[in-house]
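All protein chains of the complex are present and in place, except for one that has been dropped.
Right after this comes chain A.
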Amino acid sequence: MDLKILYFASLREALGRGEESLPLPEGVTTVGQLRAYLHARGDAWQALGEGRNVRAAVNQRMARSDDTLQGGEEVAFFPPVTGG
């Protein structure tokens, strides 16, 4: 089963897409590794770099970078929004 990846707010804006599906990439077993894999695409994907304020949720539950992925999950990446 493919991963369904969702991007929110300024991330969606920066990446020019709100979602994508892909098979669990080779060597990726955790949320942090998925983020690093996506970050390595370069250019706009720098927005997912380490230290950037982006949180991840797996199947609509907040996840930590060492939480494991098996494929088939819905992974959402989102930054905090601040405007009032």
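The criterion applied here is as follows: a residue touches a chain if its C-beta (ideal position, glycine included) is under 8 Å from a C-beta of that chain, and two chains touch if they have at least 3 such contacts; residues count from 1.
In the analysis below, contacts and distances are computed from a predicted model.
Taken from the listed names "L-serine dehydratase", "Molybdopterin-synthase adenylyltransferase", "ABC transport system permease protein" or "Electron transfer flavoprotein subunit beta", the protein name that UniProt assigns to the chain not shown is "Molybdopterin-synthase adenylyltransferase".
Contact residues of chain A toward the unshown chain are 6, 8-10, 12-13, 18, 51-53, 55, 57, 60-62, 76, 78-84.
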